[in-house]
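Some notes on the structure that comes next.
A single protein chain has been removed from this complex, and every other one stays in its place.
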Amino acid sequence: MNIQRLSVHPRYSQCVVSGEQIETSGIVAHDLSQGIGAQTRDVLQQLDALLALANVDKTRLTRVQVWLADMSDFAAMNEVYDAWVDTAHPPARACVGAALADSRYRLEIQANAVL
Amino acid sequence: MNIQRLSVHPRYSQCVVSGEQIETSGIVAHDLSQGIGAQTRDVLQQLDALLALANVDKTRLTRVQVWLADMSDFAAMNEVYDAWVDTAHPPARACVGAALADSRYRLEIQANAVL
Partner (left out) sequence: MNIQRLSVHPRYSQCVVSGEQIETSGIVAHDLSQGIGAQTRDVLQQLDALLALANVDKTRLTRVQVWLADMSDFAAMNEVYDAWVDTAHPPARACVGAALADSRYRLEIQANAVL
């Protein structure tokens, strides 16, 4: 099976396409001074860009994993997520709380999609 | 690749079948007054039902992720899980602790399977 690695760093690829399967790394916000709403928008924009690199869009998502630094951000994250997700083609999703690599990260999102 | 979404909510699909791959959302118990044993049974029954929707059963599971609100529930969750899992066809599994979206949730389970 052919593997294509996109946006490759020494430690990880931001996106890996193997056959028709697409997997992203955990995505965190660029601007860490922002709160949950802006960080969620930032992460979802990065996800859209990664999917575009793989020549697909959010209608091809199969599963999304959301980690929140603080589960009390659940409603505020969902407000942005719900406005972003394609409600006719929503992926499977799980959202749990977790300590993240930088204390300023409010959330991290990892996604699976198909070509 | 064809994508079929099952039990679709605006925010998420409970089950997504892409090609021959099946992914579920994180599943939580319906009756939140119950303890870990009953919530585990509840979640595994829902998983069986989702797999049936996709025309497969637990012998086709490839991976299961379990999140526990409290890792001290590990043994009690496993007692129910071990009685449920097909010991001739067990999926890969990981189980870690995590804050869950409602403080009454004792566990959440997400699964991957194949047709």
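Just so it is clear, A and B label the chains in written order, and each chain counts residues from 1 on its own.
Everything that follows uses one rule, which is that contacts are C-beta pairs under 8 Å (C-beta built on N, C-alpha and C of every residue); 3 or more make two chains touch, one makes a residue touch a chain.
Remember, it's a predicted structure, so these values are computed and weren't measured experimentally.
Participant: Sort through B:1, B:49 or B:92 and give me the one touching the missing partner chain.
Facilitator: Residue touching the absent chain, from the options given: B:92.
Participant: Touching the missing chain, which residues of chain A?
Facilitator: 1, 3, 5, 8-16, 18-19, 21, 23-26, 65, 67, 98-101, 108, 110
Participant: Go through chain B and note every residue touching the omitted chain.
Facilitator: Residues in contact with the chain left out: 20-21, 60, 62-64, 68, 71, 74, 78, 81-82, 85, 87, 89-98, 112, 114-115.
Assume only the chains that are shown with their structure count from here on.
Participant: Please tell me the distance, in whole Å, between the geometric centres of chain A and chain B computed from their C-alpha atoms.
Facilitator: The mean C-alpha positions of chain A and chain B differ by 21 Å.
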